[in-house]
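All protein chains but one are shown in place.
Letters A, B and C name the chains as they come in the text, with residue numbers starting at 1 for each one.
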């Protein structure tokens, strides 16, 4: 951390600041320049709060040299983290595609979709059992029964399952779930993240609607700092002024996250756009800029979906999409 | 709800749509016009998902006439909801000011601040015990001990206390807390909202960083639909491209929320700006446009605050601010 | 400007950087610290491009100590700039209110509105002659004839007139206009700003929909650097994800601009909200946080307005609003 002091900084304030920094076991080395004075703060500064440094009247500006995340930081872990789930490998050469309906609605529906997406090449099944809905009056998901149905679909197809959790209290229900998803709205539900950090199970962490790339990595750090380093990051669109699409896919976040962190990064083109005909071009764009995977909403009967029908493609659309992804991946020296 | 059908809508799709709508106990009345066909959907449409209506290929556009919130809706509850906490009255004529430090740090600190803000005219004490921090390495609050210290400050001053909750699992610890705060990051932590809806205690619900006014009201609806109608809404700044201020105070949200809902609306100028010298002008602006209250960060030693020092004013600043708020309120035919 | 060099900075890069900085007549003083090396860049650095400093591989970070604006900077001009137009004084104690229709439509309309707003206490008349419309098929304004009608309204009422310019080529038509407005869409039309900088006439400069506070001051600097220092800044709402209001009024920009600059700052509640019933609360909020004036859309027949009817209040509404502004201003030790 490099702190630039004000020209008129009072020695008392500087001394207080130095003491505070040293209380975090940092070494502070002072450099007096022609017009400005600099404090080099050496050591693990990740637990020093920039905001409180700024609160000291002596401080002109402060800048971190070391990112505030450690376990998620590629600098300290140069190789990609590789996460295996069934036949899917996140962060390896092959690009897994997670597919399935927004909500689990019935055994028939989930098994039918599971079989269809498996046949088309999906390697994991997604389906919502606990649904975070803006309205308390909207369908809230089948909850525990939904997880049961997902497990039946898994039994029928062998596809590992990915489903969202909304409260630490539900963790026991997720014992047989292969990948636990944290939705955008819970990206900074820190109590939930801490509990998931105590599990030995991959966590799919979605970026919040208004969260920065650094905040996403800090939320991954919450999980990892508790011991669970199997975190899959997911870009799913951010909120902007543009209203044509439900959200705006921040495709730049993929290469940026891959550079800053060793964790796998996947993209959700369905939530990013909210429009079925955008799923294909956004999926292609995601792979082209280096995404390690995709999570796509597929419903056997979008018109009657209990949620997000407008953004769900059909199994037939999905079967047409997969070979295109394969050809593109090949051109990028990768494989779907 | 009014649904306009496409000119070339297939009868089959229209029939399916009608069945779906009727399955929600709505009455659908169809009118065929010169160029377009109209479906009037009558009844409680709050549990019909617009997104799924749009998923039907027959639909050109759909518009709610009735807002998706009911209990929070002024249409069904014309009078202001008035919430009494100790001597403070939210939604009445007098404007309560909640003041205190971002984090509770020690008995000495919280009692000192409590006495100072009470003397200056604050009617409630705020202080963080459970702190949602972006970094797992930042101070996370004194947790249960912090609540104990708040209760000591309450005993010493008589000020009711407001503090933030982060997980349903912590509810028992909040038994003696007067107002439970839901922070911006948890505004859509629906499982938490549902549990708070089962309490008989005022809930201070902060708007999320990227949440719309309607989403804030829908989150209030989550709490109210479980039975707890004592909800205080709080505008605390939203995320925009502007970087000078930490967030951008959406002051328009105050009159808009007051018009759409009967719930009291307060403003947090400290988090909205992140800058001490903006607390005064933003507090004045909030009252001028009709806010029912303020929540302001006050710390006896901002330089050494364990969090948010840069946005905390001192007790002396606060004592200078209160009379100005009083004069402004008087000009608005109100009182602080 | 303070530049922190990377630990591994190559001497060649540092020398090149130093040469580049000195080529801007800056003095560069280098200090080698324990861990980092510091360059103090002394002199007028406003013409040094931060982006090009960052392009040098030796640079870890760069920070301006001196803002990039000079003539608009309060540091170099501590007293408020006071701009007199007719009986209106911007930046003085009294708060001028500019009122009038979005577009000038007819002599009858503009004279009627001018008389009504004058009677209610407005001190300047606004009206659009050249209209920037999103669609080429929308009413584009009466152009030169519109200015003629404004001058007739001025003759009839004595109110100075404010109207928008869209191209340097139109400047001759504005000879008798009292205040020339630059709209949000032209805030960074630098060729227009430069030409207006050569006039001896107050310029009302509106903030762009996605422009930062610093960018607004840099655009003022374009005008001032050409010699015209009579610039009135206007906050009129920025673009965010919130859709209930047309734009989001960034009320914090008022005190921030007043602190950074000596120029007067006014607020446009009509464009900020796009909703008539929000004009009053936003006008009150603007004055409460220190605005030096207001610009409000008033139309004698909003239903038949040729533009922006939905946000125009009637003369009767305006007459009810003015006394409320007066009382509020008094409470703030000011006057309308």
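FYI, contacts are C-beta pairs under 8 Å (C-beta built on N, C-alpha and C of every residue); 3 or more make two chains touch, one makes a residue touch a chain.
All figures in this text were calculated on a predicted structure; none of them were measured in a lab.
Remark: the omitted chain is touched by one listed residue; of C:57, C:86, C:121 or C:326 this is C:57. As for the chain not pictured, it touches chain C at residues 13, 16, 20, 46-47, 49, 51-52, 54-57, 68-69, 132-139, 166-170, 185-186, 188-192, 194, 208-210, 215, 218, 221-222, 225, 238-239, 274, 302-312.
With the whole complex as reference, residues 2, 4, 29, 31-36, 38, 40, 42, 60-61, 63, 65, 210, 239-241, 243 of chain B touch the missing chain. Think of the hidden chain as still there; on chain A it touches residues 210, 212-214, 238, 240-245, 248-256, 259, 272-273, 277-278, 281-282, 284-290, 327-328, 330-332.
Keep in mind that, in the parts below, only the chains that are shown with their structure count from here on.
As a whole-number value, the distance joining the C-alpha centres of chain A and chain B reads 27 Å. Spacing of chain A relative to chain C, judged by their CA centroids, is 40 angstrom. Contact of a single residue of chain B with at least two other chains is seen at positions 210, 238.
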